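Heads up, one of the protein chains got dropped from this complex, but the rest are sitting where they should.
Letters A and B name the chains as they come in the text, with residue numbers starting at 1 for each one.
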Amino acid sequence: MKHRLQFTGKKLIRMALLLLGVSIVTFLLMCASPLDPLQTNVGQAALGTMSPEQIAKLEAYWGVDTPPLTRYLGWLSDVLKGDFGTSLLYRQPVISVIGQRLVSSFWLLLSAWVISGVLGLAMGVIAGAFRGRWPDRLIRGYCFLISSTPSFWLAILLLLIFAVWLGWLPIGLSVPAGMDAAAVTAADRLRHAILPALTLSITGVANIALHTREKMIDVLESDYVLFARARGESEISIILRHGLRNVALPALTLQFASVSEIIGGSVLVEQVFSYPGLGQAAVTAGLGSDLPLLLGITVVTAAIVFAGNLIADLLYGVIDPKIRKGASRG
Amino acid sequence: MEPILQIEHLSVYFTQYEHGPRSSAFQKRQLAAVKDLSLEITPGQIVAVVGASGSGKSLLAHSILGILPYNSHMEGKIRYNGETLTEKKARKLRGKEIFLIPQGVTYLDPLMKVGAQLRKGKKDPETKRRCRSALERYGLGADVEELYPFELSGGMARRVLIASAVTEKPRLIIADEPTPGLDARSAKRILSHFRELADEGAGILFITHDLELALSIADEVAVFYAGETIEKAKAEDFGKPENLRHPYTRALWYAMPEHGFRAVGGLQPYAGDDRKGCPYAGQCTACREDCRTEGQIPLVEYRGGEVRCLHPDEMR
Partner (left out) sequence: MKNMTQTETNQRRRTVFFLIVAVMILAAVTAAGILTEGCAVETDFSRRNLSPSLQHLFGTDWMGRDMLARTLSGLSLSIRIGILTAAVSAAAALLLGTASVVLGRKADAVISWCIDLVMGIPHILLVMLISLACGRGFTGVVAGVALSHWPSLARVIRGELIQLRQAPYILVAERMGVSKLQNVRRHMLPHLLPQFLTGLILLFPHAILHESSVTFLGFGLSSEQPAIGVILSESMQYLTTGKWWLALFPGLALVLVVALFALLGERVRRLLDPSSAHE
């Protein structure tokens, strides 16, 4: 137990350091940018409605007169107090913008993450079980094709088919235009989330399916599957009882470690479907030089990714009986 | 007594695929791992197959059980209880009448508890009871059912594997190198369990690389060399080297610790290599011209046993 806590502690410290690194790198990149946020946003309503203190703070972080280190430290000390600054475009505290967007993205990301994980696992298991035969070839071909396809183009294609051509689903916008946000029903939200979630799920399966296939092939060639066969277990029972059991853990770990890809995909997909999530906010912030928001989004995203990696690391300890029992004993 | 297992002229081939850039360019190549093997086991009898590691002995076990890997196939005939043992029939019999006892703990699913594995997914009280009593027979308590394979000691793992065969009433047991890495005393203790099972009426095929161990328990011994059975002898024949029929068997005899520990010279040819004549021609002191040129050398009856040799009389 002590060992496990130590392990987790070390990982947490490393994660905090990495997050610090991410914020520094992002900050430096933004400082290096020739696009001056104050210049870009001068005269915009944003600056007009800000209090003089807020503008002073903004200048302190992003103005050219202060040295970068001082600026960064200022930003960091505010962040540690829970203040990520104020978004220039949305005229709201960055933290509340991120909060709203994250909630809206969360269900999209989660459903795509779960669907792609389950589907990918199933495809990998099937491909591995049918190794070399047509289901395997079909699945491998699909994975190859999908990993060569830009996700935003796939999103456009789905939009063309289901929204424009068939007219089954709405074209864009999470909230129907002209409707009061409060009047939007859950069903409406769902309808608008179907296509983005579908796109992300379709693209997300390739990686996990291919990895699971490899692992499944290893399992089916293992001694213990041979013995199970020798003891009269049926092929189906072998795949479900031994195959799935041994393939699930690596697949779950991989899925947790690949949070980054699905978030990256959501940036593009949300843009195509004008889905008001975190990804779209990142693009808007980037195009509008809303540096406080962009910085905030990057740090929050990285935190989610690192958390995913951490869970992947810890999962082995929780699920694998070898580590679980070994740790509880000594 | 009617034999429980008859193997007639069994050969097992690997199909090796040479890989091409296009799947249509796969090139087949056949390698024989077991060549022209014949043997018989009657209930209550233990027959040992002795051969060096890597000589394809495991494939013999797999072909009887009908679980050859997808890239291999067999020729020849296997009869079980007088009837041809087809793959379909093997599928019905394995785990019911025919059992495999494998080498070690890697043959247990690392993520599944021992009890669950022995029960093969069934949960009815009858299965549970039988699993319980099988384990008990080998001194394994109820707590063992709740253990994962990695928690078993080496000896426990082996007893679990043997117990897996007595959850039903075994009629044929194939033990594939069941005691690797054990010292002679522990190995013999494990083997005594096989004797018990044979006395209860099962036929046992005992596959090993250890001649000494085989002799301590088997009634008959078939010696493998480069995929071929080169001699079949009674266990008593190993009392004196003069009773043995093949020069390789004699070399094995002299290699046993109590007979001088003299190393067996030469390298065994790989079973798959294309070659003519006797596989032992390179090492044999009595080798003649025709030993190298003859095609497949037949297994002939000789002095109460069988030998695959053109000139067994030369061996004096």
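Heads up, the rule we're going with is that a residue touches a chain if its C-beta (ideal position, glycine included) is under 8 Å from a C-beta of that chain, and two chains touch if they have at least 3 such contacts.
Keep in mind that this is a model prediction, so the values were computed, not measured.
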Among A:Gly124, A:Gly204 or A:Gly286, residue touching the chain not depicted: A:Gly286
Positions on chain A contacted by the hidden chain, ascending: 14, 17-18, 21-22, 25-26, 28-30, 32-35, 132, 144-145, 147-153, 156-157, 159-160, 164-165, 171, 260-261, 263-265, 267-268, 271-272, 282-283, 286-287, 289, 294, 297-298, 301-302, 305-306, 309
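By definition in this document, only the chains that are shown with their structure count from here on.
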Residue ranges of chain A touching chain B (in the complex, touch as defined): 221-224, 226-233, 237, 241-242, 245-246, 249, 320-322, 325
Complex contacts: residues of chain B adjacent to chain A: 62, 65, 67, 69, 91-96, 99-100, 102-103, 106-112, 117, 120-121, 148, 150-151, 164
